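Below is a structure I'd like to ask you about.
Only one protein chain is missing; all other protein chains are in place.
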Amino acid sequence: MSFYFIIEMLGTLAFAISGIRLASAKRFDWFGAYVVGFTTAIGGGTLRDLMLSQTPFWMLDSVYLIVTAIALGIVIVFGRYLIRLNNTFFIFDAIGLGLFAVVGIEKTLAAGFPFWVAVIMGTMTGAAGGVLRDILINEEPLIFRKEIYALACVFGGVVFWICREAGMSGAALQVVTAVAVIAARVVSVRFGLKLPTLK
Amino acid sequence: MSFYFIIEMLGTLAFAISGIRLASAKRFDWFGAYVVGFTTAIGGGTLRDLMLSQTPFWMLDSVYLIVTAIALGIVIVFGRYLIRLNNTFFIFDAIGLGLFAVVGIEKTLAAGFPFWVAVIMGTMTGAAGGVLRDILINEEPLIFRKEIYALACVFGGVVFWICREAGMSGAALQVVTAVAVIAARVVSVRFGLKLPTLK
Partner (left out) sequence: MSFYFIIEMLGTLAFAISGIRLASAKRFDWFGAYVVGFTTAIGGGTLRDLMLSQTPFWMLDSVYLIVTAIALGIVIVFGRYLIRLNNTFFIFDAIGLGLFAVVGIEKTLAAGFPFWVAVIMGTMTGAAGGVLRDILINEEPLIFRKEIYALACVFGGVVFWICREAGMSGAALQVVTAVAVIAARVVSVRFGLKLPTLK
């Protein structure tokens, strides 16, 4: 069980819990909450894989299904105590965002697409699950109005590109990119940085 | 014209009518109602086929388009009398759910995926069309809050697995699975069985 695997599962758990909690607030039943949590966790990567003409990653390993079940169990059992852990979940979510962005970028480059497609796919991998979650619960997508979220993935993509041009590769390149995404996210929330709105 | 074909068309008709009726309640025009009805009928199978890297089934046979047109005609002509037929449509819808679940399970297994993927795809084939319908008419997905619906497909998947392990196959396996889904759905509505909600 590698470090990479643990990080990916923590990110999946954080994404699933965010979906399950928002679905609960809408009084969805357990099954509905599970579906929303699962969609939040795997939706971005699924869209990416469909556009890359690949089999959605979660169809090749049942661990994502199991982690979502654990997320549902956590919310059912510890629901009332989870509010105190909001900062913990925020960190997990940011870590998941960073890791998912790296996975999206590398998978797209491995499929032979140019770098700008990889940045879009990295951003989609990190942020589209949250958009699908908000569509399922019939809310306007949060990420289009709150602190910098998807843009942190774009920033990570630029960092990836610069570091790769500078000769970096492998695990070092992955870690630097993920840290860039996480840092961009943490800084934007810490200082309340938001993009301007139109009109 | 096989028994299987008649059942599939009845299920398609019931799904299309449910989409057209809900779209009408939102004052969509005829074309919008047709699109919502068609999406309700073919949406689940389309998502399944895209994830299985196959051509969406309705692109290979125009009959689904024609059945949706018949559904639109029925709602236009008999709209005010359809309320009395709610029980009939409920049965058609449950039959469609059972059949679509079986189709989804078998198509996924035939594509070489493990059984747990087949259960998800069976459930998606049966229930995702209704979710897409509710997204198009901008409502929170009904199936996540009302009586057991998608979970009936999961139950059918478990029954399929047990019966197949017990040596059953072919039409017998299909019928038993479909009947399990239909029975789960009918029993849950008859007795008002609902899953618990969170919080």
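Order of writing sets the labels: A and B. Residues in every chain begin at 1.
Just so we're on the same page, a contact is a pair of C-beta atoms (placed from the backbone, for glycine too) under 8 Å apart; a residue touches a chain by one contact, two chains touch by 3 or more.
All figures in this text were calculated on a predicted structure; none of them were measured in a lab.
A.B. asks: Tell me which residue among B:Ile7, B:Leu85, B:Ile135 or B:Ala183 touches the hidden chain in the full complex.
C.D. replies: Once the missing chain is taken into account, the touching residue is B:Ile135.
A.B. asks: Out of B:Ala33, B:Val67 or B:Ala94, point to the residue that touches the absent chain in the complete complex.
C.D. replies: B:Ala33
A.B. asks: Footprint of the hidden chain on chain A, which residues?
C.D. replies: Touching the chain left out of view, chain A contributes residues 50-51, 53, 113-114, 116-117, 120, 131, 135, 138-141, 143-145, 148, 150-151, 194-199.
A.B. asks: In the full complex, which residues of chain B touch the absent chain?
C.D. replies: The list for chain B reads 20, 23-33, 35-36, 46, 50, 53, 55-56, 59, 62, 65, 75-76, 79, 135-138.
Here, only the chains that are shown with their structure count from here on.
A.B. asks: So how far apart, in whole Å, are chain A and chain B when each is placed at the average of its C-alpha atoms?
C.D. replies: 30
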